[in-house]
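One protein chain is absent from this view; the other protein chains keep their places.
Letters are used for the chains, namely A and B, taken in the order the chains are written, and counting of residues starts over at 1 for each.
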Amino acid sequence: MPRRIGVHRTGAMLTAVVMVAGCGGPGSDKPQGDATGTAVSSAPACGKAPVTLKGYFETGFPTPKALTTEFTRQHANVTWNIREDQFAVITQNAPRVLADDPPDLMRLPQVSDLVKDNLLKNLDGYAKVFGWDKWPASQLEQLRMGPGGRPRGEGSLYAMGLNYSMTGVFYNKKLAARIGMSSPPATLAELDAALAKAKQAGITPIAAWNGGATGGLAFPLQNLMAAYGPPGPINDWIFQKPNATIDTPPNLTATRHLEQWIKAGYFAKDINAIDYAKNLGRFVGGQGLFLFNGDWESAKLDKDMPGNAGFFVMPPAQQGTRPAAMSAPLAFGISARAPHADCAAFFLNWVATNSRAREIAVQVGGSHPMGPAGGHMPAIGRGTLTAATLAGATQVSKDGTTMDFIANATGAIYAKSWTPQLQKLVAGKQTPEDLLKSVQNDYKSQLGS
Amino acid sequence: MAQPTLGPARPDVAETRPGGVAKARGRTPRSGRPGLRTSPWAGWLFVLPAFAIYAVVVLWSIALTFQYSLYRWDGIGPSTWVGLRNYGKVFTDPDLYGSVLNAFQLIVFFSVIPVGLGLVIASTIRRIAASRLALVARTVLFLPQVIPLVAAGLAWSWLLASTGLVNQLLARVGLGGATRAWLGDVSTALPAVGVIGAWVLLGLCTLLFLAGMGKIDPTLYEAARIDGAGPFREFVSITMPSLRQEIGVCLTVTVIAALASFDIVYISTQGGPGDSTMVPGLEIYYLAFSQREVGVASALAVVLMALVILCVLPLQWLTREESS
Partner (left out) sequence: MITAHREVWTGRVLLIGLMAITVMPFVSLFVTALHPSGTYPPGLDWPSHPHWGNFTGAYRAAHMGELLKSSTLIVVGVVPLSLILGTMAGFALGHLRMAGRRLVFLTFVLGLTLPFEGIITPLYSQVRDFGLLNTRWAIIVPLIGLFMPFSVFWMRAHFVTMPKELSEGARIDGANVWQLFWRIHVPLARPAISSLAILLFLWTWNQFLLAIVLVDDPAKRTMAGALGAFQGQWGTDIPLLCAGSLLILAPTLLIFLIFQRRFVTALLQGSLKG
């Protein structure tokens, strides 16, 4: 392969490069389509003509598809074309898909960055028409953001939840009986004691996943953070309020506590290679006493481990403090350029108000539906996980100690920051101090842009 | 390669065209510039379609990549000029230059192992290269080249899992203590990805060398044997020099595969755990499409393209025989 690059050829290339660079920069100067228009017709609906809604959902979670199937049953002219992907892939694809191949309804990983790029439809108009702003305000708080996507917690509505979830700790009742744990631990110290006993008895104390692009240790980490300190500052950080930081003393104590758990061998050795689904399989199969997860799995665990699974909200470090928990809406959004936005919004309203839909949300999803207070709820078996998680959700909501997930602070903080840092922590290649500093640095550089 | 047979000779030419005899038979006086005498534009017409689509797709895109690398852009909205700042980021951000270092580490697995092992294996099976077993082997050893790289990555992810076949075999031979989740352990993830690449490329290199060895005159080996040379001396003095071109080819192909790796890493580790398997190709993809940092992605892309050329040029120069 003759390869003598002549001087004249390099010169020609450089000239071309300079010329190209000299022209104006790429990209348009006009802002992306007007996503701030909020005027909607008085009664957005799906009409009577056949319509196909394009959806982009998360794989492995049956609730959205159960809801769309029921919706088609009640509104026969609406069919769905659903694409599914794993959560990490949805996170990667979200900006590109919303901009260039807009779905009508999409499971949203993290909302602020998408709003900043004007990719999501402003739902204020629908909220007014459908009366969403009459619901308890805390339900929609996390879905509101100011202009440009920050701060969150106030402003226009840019996404809607199919339900709102609640997280805590599931446990295997049989294994708990083996170590003599008859009731859920009430303080962090009791939880630590139970973990130590489990380890001694040869049981894997915590079933966790930390592989791929979604580091599951963020769940116990955030639970520990909430056990040690008030949820307010954590929420401020997640909501991108000015001067918020994750590198606080209580959070450092929490991270050190997590490191102690890792060093004590409370997690399986290979969690850096285990993904969410595989870990769930392990817990169901009896390989793990505790599972830090959310109520979206209540219904499945009730089915796969009948009578054998329990739930408790993460206990605080100090006895008597009100426990806090992550609780977030299962965020779905309408693309700014969705072809059938009205019908998608109608569907979202239907999910929150139709009795059958609310039943599906609880029975299949295990989580509390959105909607007006006192909305229809199906009868829930006593002693089931669903009952336990719903009760927990009601409690923290009343106490006002809910928080969003630290993974949702920015679009890339989970995949590019929390996950690699937590994986390094597991491998012993990162210290708690540097972990928090590193995440805070990434946070600032991702925002400060 | 089978040389195509020459077309039928035209014996009647000389007889029917007396005037043309001289032209047809004589050598046209042209100094060292082969090429059919036709209008100079005929050639251009033939080349133009191919060149046009190449220019539009490839050359223009390379130029655009240069352009993007000098701006800060999210892919849709307006862009801002930042000059060489993106390149600064590429060389100072440990995540970014770390990916380049990972790619170089992969070269050891993708290149050195297939070439080295391929040479050894090829010279060991040289004697049976014509047997039926070898013919079956030719087909089998080529399978990894035929399947998509993602399929290889998927299959091996499953093999390397903590309950996968590799650990099962290790336990069987008594090395149970070494079992682990190979792709999930920061210290073994990159070598594990390297092993996948070596599996894909080993067959190709082995067969290339076998084919090349077929061209070596066997009397050379006999002479060496008579002189008392052992197999090692044979290998070093006869086999390797004759295979210079094939070694160069194998090295080039595998080095490019290592530097430009994407498919395997995407499907098996997505760059994790931590950043231990992040490679430039994957980093460019994330930066451009997921983090919407088109400028930095393009700067990394330019660096990657330059690296490939910088690595391949010396290889070609060193191993190419002097041919036009």
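The rule we apply is simple: contacts are C-beta pairs under 8 Å (C-beta built on N, C-alpha and C of every residue); 3 or more make two chains touch, one makes a residue touch a chain.
The structure presented is a predicted model; accordingly, all values stated were derived computationally and were not measured.
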Contacting the left-out chain in the complete assembly, out of B:Gly116, B:Pro148, B:Gly176 or B:Pro218: B:Pro148
Which of A:Asp275, A:Asp342 or A:Asp442 contacts the chain that the document leaves out: A:Asp275
Of A:Val40, A:Leu67, A:Val97 or A:Met370, the one touching the omitted chain in the full complex: A:Val97
Positions on chain A where the hidden chain makes contact: 1-6, 9, 26, 59-60, 83-86, 89, 93, 97, 100-101, 275-278, 281
Positions on chain B contacted by the hidden chain, ascending: 1-7, 10, 13, 17, 20, 23-24, 33-40, 42-47, 49-51, 53-54, 56-62, 64-65, 68, 75, 121, 124-128, 133-134, 136-152, 154-156, 158-159, 163-165, 167-169, 199, 202-204, 206-208, 211, 230-231, 245-246, 249-250, 252-253, 256, 259-260, 262-263, 266-267, 280-281, 284-285, 288-289, 294, 297-298, 301-302, 304-305, 308-309, 312
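Note that only the chains that are shown with their structure count from here on.
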Chain A-touching residues of chain B, taken from the complex the two chains share: 63-64, 66-68, 70-71, 73-81, 161-162, 180-187, 269-275, 286, 289-292, 294, 313, 316-317, 320, 324
Sites on chain A touched by chain B in the complex: 1-3, 16-17, 20-21, 23, 25-29, 31-32, 88, 91-93, 95-96, 99, 113, 117, 210-213, 269-274, 411-412, 415-416, 419-421, 423-424, 426-427, 429
